[in-house]
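Data first, discussion second: the structure below is written as structure tokens.
All protein chains of the complex are present and in place, except for one that has been dropped.
Naming follows writing order (A, B and C), and every chain is counted from residue 1.
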Amino acid sequence: MIWVRTPFVSGKGDPVRQPIEFDHRHHVADDGIDCRYCHDLVERSRYAGVPPTSRCLNCHNQIWNDSPLLATVWTRYFRDQPIPWVRVHRLPDFVYFDHSIHVNKGVGCESCHGRVDRMARVYQIAPLSMSWCLDCHRSPERHLRPPDAITAMGWTPPRPQEEFGRALKTLYGVREITHCSACHR
Amino acid sequence: MTSSPAHRIDTPIVLDTDDDDAQLTDRLLAPLRSKSKVWYALLALSGAGMLLFVATSVYTFVGGIGLWGNNIPVAWAFAITDFVWWIGIGHAGTFISAFLLLLQQDWRASVNRIAEAMTLIAVFNAALFPVLHLGRPWFAYWLLPYPATMAVWPQFKSALPWDFAAILTYFTVSFLFWYTGLVPDFATVRDRAGSRGRRMIYGIFALGWRGSAEHWQHYRIVYGLLAGLATPLVISVHSVVSMDFAITQLPGWHSTIFPPYFVAGALFSGFAMVLTLLLPVRRVFHLEEIVTARHIDAIAKMLLAMSWMLIYSYVCELFIAWYTGDPYERYIFLQARPLGPWAWLYWAMISANVLAPQLLWWRSVRLSPLALFALSLVIQFGMWMERFIIIAGSLSRDFLPSSWADYRPTWVDLGLLFGSIGLFLFAFLLFLRFVPFIPIAEMKELRREIRGTA
Amino acid sequence: MTGNRQPFEHSAVDDAGRVTRRDFLRVLGAGAAVAGLGACVEPPRERILPYTARPPEITPGIATFYATTMILGGFGTGLVVKSREGRPTKVEGNPHHPASLGAAGVFEQASVLELYDPDRVRIPRPREGVGGWDAFARDFALLPASGGTEQGRGLHFLMEPTASPLTNSLIERMRTLHPAVGFTFYSPLAFTGAMEGARHAFGRPLQPVYDLSRAAIIVSLDADVLDADPFCLRYARQFADGRRLRSRRDAMNRLYVAESAFSTTGGMADHRLPLRAGDVADLAKALLAATATPEEIRPAMPLLSQPTPDGPMASWVRAAAADLRAARGQSVIIAGAQQPAVVHAIANALNAILGNIGTTVRFIEPLLPTESPEHALATLAAAIDAGAVDKLVILGGNPSGTAPADLRFGERIRSVRSSAYLGLHHNETALDCKWVLPALHYLESWGDARAYDGTASFVQPLIRPLYDGRSVDEVLAVCGGWPTTNAHALVRELWSTQPDFTVLWARSLERGVIENTASPPVSAALDWAGVLPVLAAEHQRAARDSIEVTFRLDPKVLDGRFANNPWLQELPHPITKLTWGNAAQLGPDTAKRLGIETGDEVSIAFGGGRISIPAIVVPGHAEMSITLPLGYGRSGEERTARDVGVNVYPLRTRNAPYILSDARVRGVKPGSREPLAITQGHFTMQGRMIAREATLAAYRADPRTIAPAHEPAPSLYKPAVKSGEQWAMTIDLSVCTGCSACVIACQAENNIPVVGREGVLKRREMHWLRVDRYYTGAAGTARVISQPMACQHCEKAPCEYVCPVNATVHSPDGLNEMVYNRCVGTRFCSNNCPYKVRRFNWFDYGSGIPEVLWMQRNPDVTVRERGVMEKCTYCVQRIRRAGIQAATERRALRDGEVVTACQQACPTRAITFGSLDDPESEVSRSRRQERSYEVLGELGTEPRTRYLARIFNPSPDLTV
Partner (left out) sequence: MREQRLFAEFASTGSLVEAVRRIRERTAGPIEVNSPYSIPELDDILGLKRSGLPRVCFASGVAGAAVGLALQWFTNAWDYPLNVGGRPLLSWPAWIPVTLELAILGAAIGGVIGLLVATRLPRLWDAAFEIEGFERVTTDRFWLGAAVRAEDAARVREDLAAAGAIRIASVPHE
């Protein structure tokens, strides 16, 4: 009972090594690229979308195009081979998490993924356990934001989150969904 | 042979021996030293059965429930039948020792420990089946209310968690009751032990008992209390088991008389099992003077009484089925069972549970160990069939004829049933060999009461 | 498995260069892979393999739909196919297409599995020597430049008749360029009786097209128009619209059926006359005589002066004739495809006399060859014997397996010097040919097709070819040695002649039909001159005291072409509920006469052929007649099809392809084979009010007789909290034909496994939706009633409160939820389900199947692990998807926005689904009908699925 709650099982806070040393800190913090530039499906699909290699090269055929760090990207691209990114956030196969609905209802990236702008290698900040999901599903107001702040990192609510969240909750018609088929089908 | 005390019913006393305490003690401890060939032979035989059980269980665990004959609609069949059957057998033990203790039935003394051991083993046996029966047994612990990371709990409207609690409690309480009774006798074994090793081991089990008057006083109280607690348990356990069926809507299950009906059935098969075990033991270890004809006679009479409780339940069921006018009820009770594909099983069950016990009206039958032994086996088989007819039979003919289907057991089903019998006997034989199976202290106390304080 | 790589090379290859199932499904978003269900240890880190450049039309996680056309029996049915990340996963009907009207039958539904069939032919290969298309071309292709008209002599094409404009244009092109090249068209699915009959009645072969929606009286002479017809989906819809009741006052059409074997059409009949197929001609004559006035049939009078029939036949004829006379212009007489020309001729004559032509019947120019396929094949056989054929190219079909036995066609193919077979499977024909060429599945190929009414539509691929295959058109082009051999180019080339082609092309691909391409009706005037000879001619008919044998295309595998499709093999036969095999159907008296019962065998001998086949007794089957379903006992290399059932082709000969009047039949008892795998053991309702029915008259008199008003059962409980939509379903038994399209649709949508013959014998079939079938009425006039049965989503669900782990609970929007990943498998829920609609995973059905089949899996539905329960979810994945869509668009769900798989497939729209919180929704209104009732409602389960009692409409002057 204790054991399953430890990071050893949940995989929480374990920086994952990627085939390419992609640094979110740099891209998000320094360059200020919006999450949705790469993870472009997040508003439409279940999946946030791991960007196609071509997406990287939109910029990198101009800048740093000869950087050795990008060697793999280029070779893979021209060989038409995918880059084998390593999954960081894994949900069991029987869980149907849908990014689009969460984003559209005002749940920010940060709420689940944390300060990605401060992560050299991305790691899980949450246990991703069902009870963790339920915490938010039972009182969503604690995590709601206005649409323009969805991808913001380190966003602070104008008013105390509780009441601000409650306002947004009524505004977006956010429900407290805890029935099974919401996630398991 | 007829002159031997074993066949005299008119013996005034339960305990038919002139030994003094020491001799009596030695006689009762004899089995623990005996090198009986029969015992070894039986142990080997039942050991094989136990291995069969292990094999079939592992096979099921690895291969899945599909290896059984179950289907939709008959999703429960052999395994659950075995479960109910064993639980039922596990009833007489506590009933005899607790209930009869409260009623101050002297004669219980010499048989109660065997009965209790039987109960413990049978209940343990039974408890294995529901787990094995799960589609995903490795998640059996989900029936326990523990704080899981998925934040989901067991569902207590279902009868299965009730079952779980009932069996757990029944096993624990029966064990405590049994062990408490054993402590003074373990002390005796400790003090009569030849080798140092035995003295050590039994010494530990005896908890350092030295028969102090003050201890005896507390002991009497607690033993009585445990008896008092165990008695409602005997009633509650099989009542709860019966609710697995009674709370459903299925014709043939959905019935309010199930709790008493099942308890009666349980005691019926339980007493039969007591006889099945007691008669050979008595013969093999020459205990005719401890377990006298009067014991046997008393148990036989109990059997007869129980059979009539059962008959009453049967009649009740049939009458109600007819009286409700509910087409589904009527079909299952008045057509499917007596005339359906399993009619032969039904009538075999009737003759085993209703007709056969009536032989016990004859004194000669009650006094013939052989006849009783045979009868006890017949009755147990009959009770197994009864459960099978209730469980699989009802499922195979429910509301929509389109989904009716019959059921065929596979060799795995049979292996589990016979294997569990092997397991049961194996454990019981070990008990006979290493535990004083006739309460020594109680015997002596009892004799003192009978003879008066001279 | 390298096979499934090709279409996905850019997306799903791991470092080892293999497609691993998990990665594959991950990338493609099939989050529901079975593995890991209930896994309790940390799995190894997974790889995510994104596209290097994502195709614009693909959005991982979002399904896309494409219109295409499936060709069966030469005619096209328009479909809309669902694709997830480049994999077709589900087939739906195309509402714009005349042959579909939005519905998709069992074959269309199951065709998606055929695409991923692991037994498909993969590479072009000769028996010996080098393979590959180039090698094939070297052996077979013509050189258009040289040779002149003689070029191609000895080259012969054997193919299935098709209405495809492209294919036919290529054939024409070939014929003009190389007159010496031979063409033969053969398929057991091609019937020419109708056109033959038209030739007799109207002087030239024509193709009848019916409009049942305008027919008040429908008379079927052994015609299974609702299930076995190129246009059956459309006919079924029209028929249903003609008898769908919204109130007691609505009018209803009336269906008369005379047939030997119980068909789905017969199951819907208001008056069904069991009649030997060979005797239908007599019935037709009697009907003609009884219906038409003497003037109308004066020329035929002498020929119709046969002894007037007696018994049930007489009353049937009397009633039908009366109705027909009363409904001139609003009636239709339909002759069965396998019936001889005379029956068709009489049907045509009647339709003409009654003035139905132009209203309920119209005639168009034939779209398929008018020559009987059996005789065409015989001609080819003769040519082969004459040594006139040295290169035989067989495009599709399976002539070795299906040709008339007396042609011994397989041997003849083997005698040809060089032969090639283009097909999906290594079937009997493939084994006889020197070359085996992988054909493209229609979901992989470009092309075009014509529907039965001539409407053209394009075939467009949903996926890159899984293997190195070519379509029929492409192979023709290859053999012609023409520059363009690419079907896409060819079809564009053909249609580019049309005005503003680019618009037409785009629009037609989007809508799935090419507008205004239906064949124009042609005038057809009755001419007795042609009819009289056939009336006079003595037609084939079994003697009164000898048993007739008829051959039927099996409703599940047709002529055997779908025998390798496990979904269809395990689909219960609509009437007999038989799976995994075929059996000789016969009536009770005939069975008694032969001294056998269901499970015993009949041995039938004719000509050189002799077969022994298990018998199945079907009340309502014509006596002294035995029906043999074709298509089983296959001996090709298809692993699923091989040796399932009994091959009855050995009895089928050139001159008696459908009706065998002089076979030697005897009963064999006891049967030697294993028991028949039938999914339903009891066919009577034991007097229980389960599938309810009443005559229209009775219903109008007092609806309560069939559906007593349901006061909700008194309860101590406070009603549970409900929020949002309240999902519910109604099923109209009046229009449910039992065709079982819903069953396959459900199977495809919900990743339902197949348990195989042994599984069915153990009563472990997994179908979430089954179609219960009961007999009603007296023994003589037995009727059947079909009742689709799936989870009823009870508001007071008995299954829920017995689950010890909360694995099945109720959602606020009224769904009975089944949480697979919480289920421990006590099976208590199934015991307490009065409808027994819950299914249990006895084994790990999900795993161990060929990898390529994983591509069909619906990624929105969990694949269930061993040891868990499953059941109908009302397609919750569709409900939630729609809910999320609506929520992101900040709007409420619209009525009809959520469509369940079964509902979508249903040809007759028998299933209504929607929300009760909107009192005006379709489902709310249908529940208010007086004939709506709950099955076992008296148990207080308060099911959300309700049934509309079956109303049938017998003639008042006939006792049912």
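Rule of thumb we're sticking to: a residue touches a chain if its C-beta (ideal position, glycine included) is under 8 Å from a C-beta of that chain, and two chains touch if they have at least 3 such contacts.
This structure is a prediction, so every number in the text was calculated from the model and none was measured.
J.: Who touches the missing chain here, B:A30, B:L102 or B:V222?
T.: Once the missing chain is taken into account, the touching residue is B:V222.
J.: Among B:L168, B:V315 or B:I450, which residue is in touch with the absent chain?
T.: Final answer for the missing-chain contact: B:L168.
J.: Among B:L233, B:L278, B:A298 or B:A405, which one is in touch with the chain left out?
T.: Result: among the candidates, B:L233 touches the missing chain.
J.: Using the document's definition of touch, tell me which of B:H254, B:R397 or B:K444 contacts the absent chain.
T.: B:K444
J.: By the contact definition given up top, give the residues of chain B that touch the hidden chain.
T.: Here the touching residues of chain B are 20-22, 25, 145, 151-157, 159, 161-162, 165-166, 168-169, 172-173, 176-177, 180, 184, 187-188, 190-192, 203-204, 207-222, 225-226, 229-230, 232-233, 236, 240, 243, 441-442, 444-445, 448, 453-454.
J.: Of the residues in chain C, which ones touch the absent chain?
T.: Here the touching residues of chain C are 717-721, 794-801, 803, 806, 809-812, 942.
Criterion: only the chains that are shown with their structure count from here on.
J.: Would you mind checking which chain's C-alpha centre is most distant from the centre of chain A?
T.: B
J.: Starting from the mean Cα coordinates of chain B and chain C, work out the distance between those two points in Å.
T.: Measuring from centre to centre gives 58 Å for this pair.
J.: From the mean C-alpha coordinate of chain A to that of chain B, what's the distance rounded to whole Å?
T.: Measuring from centre to centre gives 59 Å for this pair.
J.: Which positions in chain B are in touch with at least two other chains?
T.: Residues 150, 152.
J.: Residues of chain C that touch two or more other chains: which are they?
T.: In chain C, the residues touching two or more other chains are 822.
J.: Would you pull the chain A residues touching chain B in the complex into a rising list?
T.: Touch residues, chain A against chain B: 1, 4-5, 127, 129-131, 134.
J.: Quick one: in the complex, what on chain C touches chain A?
T.: Within the complex, chain C touches chain A at residues 9-15, 26-27, 29, 31-37, 39, 42-43, 45-54, 59-62, 723, 809, 811-812, 815, 817, 819-822, 860-863, 873, 876-877, 880, 884, 887-888, 890.
J.: Contact residues on chain B for chain A in the complex?
T.: The contact residues of chain B facing chain A are 146-152.
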